[in-house]
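In this view, the complex is presented without one of its protein chains, the others remaining in place.
On to chain A.
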């Protein structure tokens, strides 16, 4: 989710996005310590985006958190 703010009318913006999979080793480590697959994905993902979310304005942060939990529901078979 790119977020850019410009004060220069003539600015040109570009953004890039990449996706990556949570490594199988990380998931295995978490499940081996007692977490279900779903709990493990949630924990790792929230840790991953935490730094970014914290810097967003409050209303965006709340929405983003909700989006993540919706996205997680049933995403692990």
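We take it that a contact is a pair of C-beta atoms (placed from the backbone, for glycine too) under 8 Å apart; a residue touches a chain by one contact, two chains touch by 3 or more; residues count from 1.
The rule we apply is simple: contacts and distances are computed from a predicted model.
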(message) Can you work out the missing subunit's protein name as recorded in UniProt? Choose among "Tryptophan synthase beta chain", "Cytochrome b", "Phenylacetate-CoA oxygenase subunit PaaC" or "ABC transporter ATP-binding protein".
(response) "ABC transporter ATP-binding protein"
(request) Out of A:5, A:24 or A:59, point to the residue that touches the absent chain in the complete complex. (result) A:24
(message) Under the stated touch rule, tell me which residues of chain A contact the chain that is not displayed.
(response) 23-26, 28-37, 39, 43-44, 46-51
